[in-house]
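What follows is a short report on a single structure.
Removed: one protein chain of the complex. Kept in place: all other protein chains.
By written order: A and B. Residues from 1 in each chain.
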Amino acid sequence: MALSEYIVMRELNHPDINQFAVYRRLGGWDAYATALRERTPAAVVQLVREAGLRGRGGAGFPTGVKWGFLPKGVFPRYLLCNCDESEPGTFNNHQIIDRNPHQLIEGVALSAYAIESNTAYIYMRGEFAAAALTLERAIAEAYQAGFLGRNILGTGYDLDIYVHRGAGAYICGEETALMESLEGKIGQPRLKPPFPAVAGLYGKPTIINNVETLANVPRIVERGVAWYRSYGTEKSPGTKCFSLSGHVNRPGNYELPFGVPLRELIESPEYGGGMRGGRKVKIIIPGGASAPWLTAKHLDVPLDYEGVAAAGSMLGSGAVIVLDETVKAPHVAYKMDEFFKHESCGKCTPCREGTHWLVKVLHRMADEGHGEAGDIETLHGIYRQMAGNCFCLLGESAVMPIKSALQLFPEEFETIIETSSRQHGRGKHVIPLL
Amino acid sequence: MLLDTHQSEIEAIIARYAQKRSAVLPLLYLAQDTYGYLNPAAVREVAAILDLPATDVFEVVGFYTLFYDKPVGTWMLQVCDDLPCCYLGAEELLTALKRTLGIREDQTTADGMFTLQRVKCLAACDRAPVVQANLDYLYDVTAERADLLLANLRARAAEAKQRGLSGRSAEDFVVETDRLSHMSRDAAYQERSFTIEPPPPPTPPAELDSGYDLPQFRRASPL
Partner (left out) sequence: MPDVTITVDGRTFSVPAGTNVVDAARMGDVAIPVFCYHPRMQPVGMCRMCLVQIGTPKLDPATRQPVRGDDGRPVIVMMPKLQTGCTTPVSEGMVINTVSDEVKFAQKGVLEFLLTSHPLDCPVCDKGGECPLQNLTMQWGPGKSRFDYNDKVHFEKPVPLGDLILLDRERCILCSRCVRFQDELAGDPVLGFDNRGRNWMIISKSDPPFDSKFSGNTTDICPVGALTSADFRFKARVWEVNSKPAVCTLCSVGCNLSLDMRHEQLMRVMPRENGAVNDIWICDKGRFAHRFIEHESRLTTPLIRKGDQLVEATWEEALALVAEKLAALQSSRSGSAIAGLASPRLSNEDLYAFQRLFREQLLSNNLDHTIGSPADGDYDDLGALLGVGKGTNLMGLGAGTTVLLVGADPEEEAPLYVLRLRAMAQRGARLIVANLRPTKLEQAAGLGLRYRVGGELAFARAILRELLTRMSSDRLTVKQNGLDQLRKQLLALKPEELAEAAGVDQAQVAAVATALLDAEHGIIMYGSEARSAGPALVETLGAIAVLSGKVGRANSGLIPLLPGGNQRGALDMGVRPDARPGYALLAQRGLSARELWGAVRTGTVRAVWIAGLDPAATLPAAREALANAEFLVVQDLFLTETARLADVVLPAASVAERDGTYTNAERRVQRSRAARMPHGQSRPDWQIIQGVAQLLGELTVVPARGSTDTAKGVQSAKSRRESTVAVSSEPIRWDYLTVGELAAEIAERVPTYAGVTYDALAATGKPGDWGRQVNEAVFYDGTNYENTEGVGLALPALVESGRATVNLAPRPALASGDDRPLLLLVQPLAYGGDPLLRGSLLERQIPRPYVAISQTDAEKLNIRSGDRIRLDSAAGELLSVARVVADLPAGLVMAPADLPGQDLAAVQTGTRTRVSLVKIVT
């Protein structure tokens, strides 16, 4: 059941919405202008809180509540929009920017107003160079129209929005690492507490939200709480842009109300269009690389935070990767952990060494086909030594793929060990000692 | 010197931030585009502009993958080998590219035209396999289209040189069976037609290694 009116992916209703004039004609920036003139910042926060908007960056934390954590009377404050989008399977943030940029900028502006900040940065992953240009152009148009800059619309409110490009590091999506990166340092997460709301960018109170989260805000302010809550479920109101990829016929972003069953996203001809070649679903990773895996038996799980959690996984960033029976679980785990290994910042021991070790063993098993007795226990041991002990969630996420693979498909690991011929030695990565 | 050639741009960049140091990444991009790669002198120049200890800036160059501290080709080809690209033809594409170019990952062709790299997820999984060339996005690059892609890029070498490595004027392209079509950024949105054929089921290519673990591909010690 496709939405008749989209909240974020409005290009589906209005293909020209990336034009500033079109966005304006559709009522764009009105919510912002009205809010500046008629609403207090606190009223905007209240609205967002009542709408039940939850962060789309992964944790699903209620946005209005987060905004309420700012210490009173401490300025300046910063708003950061997180567009670091680097987790395998996630790809909606830059499409929002490509197709509906002005709504994001209005969302950033409105949110900055709500938290009484005069400076906002949109942190884009370095690879999004083209999207950064789109965004910069759209921001320039907003300045020109008087929605940004000094004394906006005569209300006395000042706001600057800047685009800041990272330079290739997934960890910079983690909120405190992002701040380090924005401060010109290597992107390693900071110790918490203090939390960003208290001491974030430059040690000042800072709010950080995902692109999709902020793109929702203008619609909430414009159309109101009841309208917004008419989408989705009680606990997960609104819609979500699901990034669907893998062995489906029609990969892409699909905006659906929360609560739609996984099956509909994958099989409906309007969305995933079923599996390629009619093959069977084997592995579903419902929330980006850090989510525990689901299988075909979970196809009826409702896609909202609670539903996916009940199934033993997490909705995360809403990136749904569907793999068919042609893949081998150990190899999927290998590819995923290779990602985490590559992106491990190096700060903490369990993540730095654990991902490396996992990849060593998995590479030997899944890529080279050499298993050894004891490998399975070793793999269990490694991820257990990591789980719960890492500095930040990257390391914790790296546990999920291998843990899921071992749990769901232990026989595939056993087969490798059984069929592996001992004569092959220790694989080809033996490094001569001297 | 950067300050001589780009003074107003540098000042504008620094003005965006409450602390000068925040301008490190943008200035490194600028230096990389100006000098072709971040040689030690360029890094020190950025450090001097921002009054930072040189070590701090070298640290940044070493941490982020889009900064190149060695000379690279005119086109920096970055092939996503992550899930889901990996299962939708990225390995086959890499094999094809390596065969055509006669190089391995992290190497540059003898004519200095291409450097080939495996990279992790480029956040365009719906258009796998995905490649970036000097941060231009190239979608739907199946192995059969590798030669077409290379020919097109080769023809645009002068343009690449002029635009630099750091995406200061990046664009998007779709690689189709017979041509590369440019995706205009302000064109109206068009529903995508799903015409790309599913690639054959993945067969492990002859030479399969992740490229990251081999000692020779580890970044040589800077010391």
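Methods note: a contact is a pair of C-beta atoms (placed from the backbone, for glycine too) under 8 Å apart; a residue touches a chain by one contact, two chains touch by 3 or more.
Keep in mind the model is a prediction, meaning the values are calculated, not measured.
Colleague: Which displayed chains make contact with the chain that has been left out?
Modeller: A, B
Colleague: One chain isn't shown here. Among A:Val48, A:Ala169 or A:Ala215, which residue touches it?
Modeller: Selected residue, touching the omitted chain: A:Ala169.
Colleague: So which of A:Cys348, A:Met365 or A:Ala405 would be touching the chain we can't see?
Modeller: Of all options in A:Cys348, A:Met365 or A:Ala405, contact with the hidden chain holds for A:Cys348.
Colleague: Pick from A:Phe258, A:Trp293 or A:Phe391: which residue touches the chain that isn't shown?
Modeller: Spelled out, the listed residue whose C-beta touches the missing chain is A:Phe391.
Colleague: Residues on chain A that touch the omitted chain in the whole complex?
Modeller: Here the touching residues of chain A are 169, 186, 191, 341-350, 352-357, 360, 374, 378, 381, 384-386, 388-391, 426, 429-431, 433.
Colleague: At which residues does chain B meet the chain that is not included here?
Modeller: Touching the missing chain: residues 40, 53-56, 58-59, 62-63, 215, 218-219, 221-223.
In the analysis below, only the chains that are shown with their structure count from here on.
Colleague: What is the distance, in whole Å, between the centres of chain A and chain B, each centre taken as the mean of its C-alpha atoms?
Modeller: Here chain A and chain B have centroids separated by 22 Å.
Colleague: Under the touch definition given earlier, write down the residues of chain B that touch chain A in their complex.
Modeller: Answer in residue numbers: 16, 18-19, 21-26, 28-29, 50, 52, 56, 59-60, 62-67, 82-84, 86-88, 119-128, 132, 135-137, 166-172, 185-186, 188-192, 194, 198, 201-202, 204, 208-210, 212-215.
Colleague: Show which residues of chain A lie in contact with chain B when the two form their complex.
Modeller: 11-12, 15-19, 76, 85-91, 93-94, 98-99, 119, 125-130, 132-134, 160, 162, 164-170, 181-187, 202, 243-247, 249-253, 273, 276-277, 289, 319, 321, 323, 326-327, 332, 335-336, 338-339, 341-343, 345, 359-360, 363, 367, 429, 431
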